[in-house]
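One structure follows; several queries about it will come next.
One chain of protein is taken out of this complex; the other chains stay put.
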């Protein structure tokens, strides 16, 4: 019987560790929160050793690590360093959700799955080369969807699509150009699901194009800052029907995202060897939403 | 029924967030403390969004913000940014007590009210242009007192007195020079209450002048570091009679200040829309002391 408190170590690359992630951690049941801001990969080893060497292997599941911060690439570098520091049975569970990218991508794909069959759907991911877009494409491809990875430049999207195909061992992902209306009309033809995961304030899909896409069933916009990415979708939309299309805005997806985020943090304390990245968080989300 | 923990977010402009404010927060019942040091106005939006978007409107009263740090002007700028970031029902209660200025001013005026009728008193505030002095003058003026705002330079005190009059919609505050003994003798004539709120270690009222002031009933010195601001008053004085005058030193006022500080923090969690600045803290102090 162990009475060790649940400690969550928050490693955040931003100067001030995220209030958002801290509140969710508290609400998810973390009893002690060690919040670190301005964390660089070189800082990781010492911090993680402190987690590894203080509680016996049987109690290590009560210590877990959360990696946040607004920069997803930095978060990924920290995660790599964390898992590399572990050895033998001296591991803690760890979760990556820098910029909310994993929980957001998981929530978007799980909402989509309520309306289309992922293994058969043809999907277009707008802003597909960004951290959230790549994760959305990865999750869709793993479910067997045919994925078009949209980007202004197909030269930029190409290698990323190839990398995702390699990761998920499929040929499901293809790069498409979506930089102007003509490109977009080609890219969206026959698409049933569109998910916009672009930078804040960039209009990715004009209403005119959307309305011409007869095949479209579901449109999910993950951008919360106006102008939204899919014209005509409201940030509050949640299963809202607009012109025969089911739409979601960022806040409409937010409830699912938050539920997944909390469940993922809570699950860290069930074992000492979990590594929660996009796929694991998506799988977990499927059980809790 | 909500079981959300009470989270206090401490925004402090000093590099290390105040231990003093953290201990008081714990003793006031905050269950989780997110302490941030080196906070600049530009950092505020992201941090406050994290508070706004993590708990539903019904639960937002369990998240509150405390603004501290030794620099009152910086604290005021942070408060401005915090309230500007809120929108719709997504607000948290917030309290400003940078450098303890609000709780100290409230405590001093509340102690004075035990001995004189504020609406009829003539008061001199020494060090009146500093952050505590301005707050003391504001609180006194609101209660209807006739206030003389003392400063070495009447040119400096003038605009501040005018600003306070405008804020409290009165003509109760007048600037007076208190730079030398001659000025002081004029400024203090007919005064029943003197409150010294100057910089640490500056003697503002020599014993000789104080003894000549026959009208004086109450002398409160808020400076804890010797030499004290009012010569002959001891930092431990609490309702101490000296030469017919009731005196208070900084530590004598400290018990009341601490009680107000704790009550103010505790009250933040009663609703999600409180903004506690000098006046609100003074009012709350009147109920708890």
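As written, the chain order gives the labels A and B, with residue 1 at the start of each chain.
We adopt the following convention: a contact is a pair of C-beta atoms (placed from the backbone, for glycine too) under 8 Å apart; a residue touches a chain by one contact, two chains touch by 3 or more.
A quick note: this is a predicted structure, and the numbers were derived from the prediction, not measured.
> Specify the residue from the set A:50, A:179 or A:206 that touches the hidden chain.
With A:50, A:179 or A:206 as choices, the missing chain is touched by A:50.
> If I consider the whole complex, including the chain that's not displayed, which of B:26, B:199 or B:271 touches that chain?
Spelled out, the listed residue whose C-beta touches the missing chain is B:26.
> State which residues belonging to subunit B touch the missing partner chain.
Residues touching the hidden chain, for subunit B, are 15-16, 18-24, 26-27, 33, 35, 254, 258.
> Considering the whole complex, not just the chains shown, which residues of subunit A touch the missing one?
Touching the chain left out of view, subunit A contributes residues 4-5, 7, 9, 32, 34, 36, 38-39, 43, 46-51, 53-55, 63.
The working rule: only the chains that are shown with their structure count from here on.
> I'd like to verify one number: the distance from the centre of subunit A to the centre of subunit B, where each centre is the average of its C-alpha atoms, in whole angstrom.
From the centre of subunit A to the centre of subunit B is 46 Å.
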